[in-house]
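One structure is given below, encoded as structure tokens.
One chain of protein is taken out of this complex; the other chains stay put.
Now for subunit A:
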Amino acid sequence: MSVSSAPAQPAEDQRDSARLWIFRHPLVIRLAHWINVVCLVVLLMSGLQIFNAHPALYWGAASTFDAPALAITSDEGAGGTPRGITQIGTHTFDTTGWLGLSAVGGEPTERAFPAWATLPAGQDLATGRRWHFLFAWAFVINGLIYLAYGIGTGQLRRRLIPDGDQIRDIGGSIREHLTLHFPEGEEARRYNVLQKLTYLVVVLVLLPIMVLAGLAMSPGLDAAFPFLTELFGGRQSARSVHFIVANLLVLFVIIHVLLVLLSGFWNNMRGMITGWFTIRRIPGATIRTGESR
């Protein structure tokens, strides 16, 4: 990425010799990122609303109601006090307050995911579905624009495919993450190898699986493309995969936000809002590469 092709950098900061301004995120990628944030929040919360209508998962084409792979329910615990119960396989966990039973307006209420996590807050499958489908369209269109731009301009390859030296030094990158010492100087110009691989998996694996598993649940699309539902091992498997991958995406977002906080919150935020990112000049330092170590 050459700095010269980017908009003029803020003049005042050119005097700051300790910091080097680089133009990191082009407009299309910044827009796609923030649209994606909105879409994923709405999709997650409306998805949990939809899940709450039948809070159990199965494997295969049809539901085996007496033997779900996962179920979030409630029961009468010892002494008749209602409890929230989460069952995974043959294991059950008391998840009162979070899953199965949680407060709605101060009253303990039977619902799989709590009201604060679902859209709408109250039990309303019809409206949840409407939010979900509208934002699924927005998400897919946004994702296609991002991919077309990223592939067309070579941004995707430049940003997300690890360089050879990075692959060879993957152990070093793991060490850096474990000790929370992130690359500085010239090396901070590019994403580190774990970052690149994670983004690649999210962009090219998890999000596409999410869309395909969602489509595989549609009886209409099952008739149009039978192989799609078959690919997941049946409609109920597709529903389970959709749920599991949603959880992986939530895990990704948690780690992503944590690392944004830990590796320089304002710099990262400015980078994704204005495009401009600063790296620290290390006096006398050469460009760090795998070979130089």
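Here is the rule we go by: contacts are C-beta pairs under 8 Å (C-beta built on N, C-alpha and C of every residue); 3 or more make two chains touch, one makes a residue touch a chain; residues count from 1.
One rule holds for everything that comes next: contacts and distances are computed from a predicted model.
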### Among "Protocatechuate 4,5-dioxygenase beta chain", "PadR family transcriptional regulator", "Molybdopterin oxidoreductase" or "Type I-B CRISPR-associated protein Cas7/Csh2", the UniProt name of the subunit that does not appear here
"Molybdopterin oxidoreductase"
## Note on the structure
Of A:34, A:133 or A:265, the residue that touches the missing chain is A:133
### Task
Check each of A:70, A:125 or A:231 against the chain that is not shown and name the one that touches it.
A:125
### Message
Could you pull out which residues of subunit A are in touch with the chain that's been left out?
### Response
42, 50-51, 53-54, 56, 58, 61-63, 65-66, 116, 119-122, 124-127, 129-137, 215, 217-226, 229, 235-236, 239
